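Data block below; observations after.
Missing here: one protein chain of the complex. Every other protein chain is in place.
The block that comes next holds subunit A.
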Amino acid sequence: MVRKSRAAILPTNVILLQNLVKRDPMSYREEFLQQYSHYESLRDIFMLNALESQTTGDSNTRQFVELVGFVSQVCSCYPEETATFPNELKQLVLDYHRSLPFEVREKIISSLTMLRNKGVISAETLIQTMFPLLVAYSSHSNALGHNSHAKEVRKLVYSTLVSLLKSCNTGAKNQKLNRSTQAICFNLLDQPDSQGVWAARLTRELWRRGIWDDSRAVEIMTQAALNDDVKIAYSGVLFFLGADKEREENFEENSDDDDIDMDALRHKMQINKKSGKRGKKMEAALKTVRKKNAGPKTPQGYLNFSAIHLLRDPQGFADKLFAKQLSSKNNNRFDLDQKIALMQLLSRLIGTHKLTVLGIYSFFLKYLTPKQRDVTKILAAAAQSSHDMVPPETIAVLVRKIADEFVSDGVASEVAAAGLNTIREICSRAPLAIDETLLQDLTEYKGSKAKGVSMAAKALVALYREVAPEMLKRKDRGKVASMDIQESNRQGKDVRRPQFGVESNVQGIAGIELLAQWKKKQEDLNGEAEDENDDRNWEVEDEGEEEEEIDGEWVTVESDKEYDVDMSDSDDEDGKPKADKAEGEAAEAETGKIDPETAFRDLASSRVLTPADFAKLQELRTEQGVARLMGVKNEETVDADGLVGPRKHRKATKDERIASIMEGREGREKFASRKSKRDEQRSTTNREKERKKNFVMMIHKRSVKGKQKMSLRDRQKVLRQHITKQKKKGH
């Protein structure tokens, strides 16, 4: 009894004391001071033989580790007495980390983290301590002796850094800390040996977690991508190619963790016995669901800019990347995969920002042969890097080369399909890159027997019907396009052909001719002009748009139906849409095309456009696919696998082959000899005995003698039988 009560107040070990000190720091001050001076004496002992070998598991080491933990746990209670403590730890780990045993190092690092969490030291101090350690323990720095546990330390330090930055950036972003850390990263990248790999790694990780999402982080990665070291450069390139995808995946993973089925829970509540516990469960579930619905899916202040959009100087970056990494003399240090990644990055940069890096097109020429490994990726990159701001003659070389190498009768159908598809992708971005003769040659492949090739050729035809029909052969132009051409010929006007350097922006209101056409159609149908003074058209109609989203494909017609219904009588609501559509198509040919300028003049002068009109206009434009032709979606990436086209007889992978083999074997016994599967303990079979029997004993038996006495015919027969049997066995 006495002993027990004494133990409660008499600390005999450090853990107990820690508990007591935390509860009542003032009363246990003396004990703490004693332990603190014990720590100091142990520290001095450590310093005394810092360079001698300190073995792990030494009692001194254990005690020291324990005390470091203790002091850092309670030092927030005694700020004055332990003012120098954090600094001592920092010095110890920075100056003597080589000679400290691993346990001590680990403990000091975790203690420093704890001190940061308690607010004893600033985050900047911790970062200043961690970065040198990270560099010192990276695999490239040599002179690490045995027993250094470099990998563990690296892991520890790295995770400490990431979690530190994460915790500092929850809630509001700690811009000051981010700045200083990014400055350290920049400095690391300037270092001659490959310490910059840590800067790249850290930035990528933080980007993935959405902690860093500003242009400075992107700038770090541009520095990394331009680094001399292959590893760093490659990690920088991969960042731009994949980081945003990674980030999205990360957030998606977080969002769909556990779904609670509220309906099921409610149903259960109604049927099962009502109890307090179940009620509480229900409430808890309700709370989580509400929280989930209310809370933002992404961390606060998270910007969804892709890294490529955040580049400060895309043209400069692309130029340097091409000159320094891809086309320089020493680009041999990159292997093919890395080169392809570089090409992909460059082409994406060029396509997204419409940059001009003329050298890259002739660079591609070297790699554009069917035998080249991963040629589809290179083809995709080539397609992506072309856009309408590049001089057509530069890209024409590329197209010519692809046509020569890939599209001919002598190559496999997949190759031809890939070539044609690539040419289509290039031409959809830069329509002038192909000359008329080549195009007409290529369109001949639409009659090819291989499905992929003919599909690709037809797609090319379809593209040029929209872009420049007069470049196609007469029979390929299609009805609408040829009528257009005829009409313009009749009126004596020039054919509207795409020209280099002329932007296809519309004066007035984009797509107004579509609206005019539609109006005309409506008038024909209803027999009366729309009431332009209708007030309802001025309100942006919420109900109408909501229904649009629900209904899907027939939206356009139905939503406008509603206006009509509002004005006219509401009898014929249901039967109309389909008939309307059919009539509309019939009428379309008659109305023909209305010139945008005249349309604008007509419409704009005669009436004032309402918000409803603009909404309609937008719909019509998307319907027509104008957006794609105008190159709005230029960031869309070219899918390398899609270039080959649909394959009928694809070569199965090994897994698939094995799966099919296994499927065939289901439910049958194995064909192999059962010799090995026989039981161990057995006597010899009769056949075995017969075979092993001494020949001399058999020589006078009838079965043997009879063979000699057989007639020639019988002997021949037996021999024939023997031969067929052997053949069946496969000999």
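As a convention for this text, a residue touches a chain if its C-beta (ideal position, glycine included) is under 8 Å from a C-beta of that chain, and two chains touch if they have at least 3 such contacts; residues count from 1.
As a working rule, contacts and distances are computed from a predicted model.
K.L.:
Just go with whichever of "Pre-rRNA-processing protein", "ARHGAP19", "Trafficking protein particle complex subunit 6B" or "RNA polymerase II transcription factor B subunit 1" UniProt uses as the name of the absent chain.
P.N.:
Per the UniProt record, the undisplayed chain of the complex is "Pre-rRNA-processing protein".
K.L.:
Can you say which of A:Met26, A:Ala172 or A:Val502 touches the chain missing from this structure?
P.N.:
Spelled out, the listed residue whose C-beta touches the missing chain is A:Met26.
K.L.:
To test your reading of the contact rule: which positions on subunit A touch the chain that is missing from view?
P.N.:
Contact residues on subunit A toward the absent chain are 6, 9-14, 17, 26-31, 34-35, 37-38, 41-45, 47-50, 52-53, 55, 58-60, 80, 83-84, 87-88, 91-92, 96, 146-147.
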